[in-house]
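All protein chains but one are shown in place.
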Amino acid sequence: MSGFRKEFIKGIIISNPLFVLALGFCPALAVSTSVDNAIGMSVGVAFVLLGSNIIVSAIRKSVPNIVRIPVFIVIIATFVTVVNLIFHAFVPALYESLGIYLPLIVVNCIILGRAEAFASKNPITSSIADALGVSIGFFLALLIISLIREMLGTGSLSLFGYNLLTLPVLGDNPMILFILPPGAFLVMGLLLALFRRMGVMKGE
Amino acid sequence: MSELISIFLSVAVINNLIISKFLGLCPFFGVSKKIGNALSMGIAVTLVMLVASIATWFINNLILIPFEIEYMNIIMYILVIAALVQIIELFIKRTNLSLYNALGIYLPLITTNCAVLGITLINAQESYGLLESIVSSLGGGVGFLLVLVIMSGIREKLEIADAPSSMRGLPVAMLVGAMLGLTFFGFGGMI
Partner (left out) sequence: MKARTLREFFPIIFITLVVFLAVALLSVTYSITKDEIKTQEELKIQRLLEEMFPEMSEYTLKNEVYTVYSKGDTVGYAFVATGKGYGGTIDILVGLKNETTVKGIKIISQQETPGLGNKILESDFTSNFTTLDINNIFLKRDGGSIDAITGATISSRAVTDAVRTTILEKLEALKESK
């Protein structure tokens, strides 16, 4: 069980997919305009990652080496389609605001990366731990970015339609830049520098 | 005609794939340190985008829509793009070895480039016709190339700039991305 814990904790901070491994920027920058989107995206990524890690790990001994990557891509694309259909049916508002970034999970480097680098070499239990850890690490990173962007960019914070707080001054004059695309680069760049300063992120 | 020009400009500069849609960030931060490399990568991506858009348009209109299996689009698109990249690679290798040496190493990377899948998804979402899809993918490719080349020029200078140690590399590249994004807002009034 200690192995399970080790693989689980690893993905959250030491090898955080976004801040340390610098993988999966595309969805992280695009959907971090609101906390709602960040949560939706994280749930989607977690589902696909968990599913693909389990299946890849289960078939790791029988999959022929030369068709390894195509097989992984088919597995990932299947889970992404399942997530798309489920989101479309049960959370249509979220499905719409995630737009093309939900299907684009299929080319998210984190997922193929974990399948290739971890799940294809390790047993199912540690692959599950790895998927959970990486998903939580991805979620925390996305949450930090989206909290900053939503609060500065709209002057308020809301969660699935409930307004949690409205900031003084900013509430009337939000810094719209932060929810526009350049704001994403700005926040991400400063956060990366901050994490590196704190020693969490290794240099290049 | 003006419709096509507006699609081209919109995809190329206003809704630039890299700067405002965040597609294809890996090559943007990864290979864009030399102008020559950026140019080759951009051309390779444009080529694959063009072929992929045409192929996915036919798949969409001849298979997915008639058989009402549009939900299979993700799996179909990604397999088609992967296969196309292989075919283009083989074709270039056989016909033009010097071009292959210039573009070769970038082609396999393109399979998992979100910009290519992204443009095919955008075309399907906007239900573009064949001609519109071609124009939109060309616009996407040109926009991609443009930003990659601009960024590589800036990064050549950044390499020798005296940035604080924690900002060097990726963080400062992100900030440059932010400034590029702001400049690109200037194109907003074009359509």
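Labels for the chains are A and B, by order of writing; each one numbers its residues from 1.
Here is the rule we go by: a contact is a pair of C-beta atoms (placed from the backbone, for glycine too) under 8 Å apart; a residue touches a chain by one contact, two chains touch by 3 or more.
Since the model is a prediction, treat every value here as computed from it, not as a measurement.
Considering the whole complex, the residue from A:92, A:123 or A:171 that touches the absent chain is A:92. Among A:13, A:43 or A:63, the one in contact with the hidden chain is A:63. The chain omitted from view is touched by exactly one of B:15, B:40 or B:113, namely B:15. Residues touching the missing chain, restricted to chain B, are 6, 14-15, 71-72, 75, 122, 125-126, 188-189, 191 (touch as defined at the top).
By the touch rule set out above, chain A reaches the unshown chain at residues 33-34, 62-64, 66-67, 70-71, 74-75, 77-78, 81-82, 85-86, 88-90, 92, 96, 99, 153-154, 174, 176, 179-180.
Following the convention adopted for this analysis, only the chains that are shown with their structure count from here on.
Spacing of chain A relative to chain B, judged by their CA centroids, is 22 angstrom. Here chain B touches chain A in the complex through residues 19-26, 29, 71-75, 78-79, 82, 112-114, 117-118, 121-122, 125, 164-175, 177-182, 185, going by the rule given at the top.
Within the complex, the chain A residues that touch chain B are 22, 25-27, 29-30, 70, 73-74, 77-78, 80-81, 84-85, 99-100, 103-104, 106-109, 112, 180-186, 188-190, 192-194, 196-197, 203-204.
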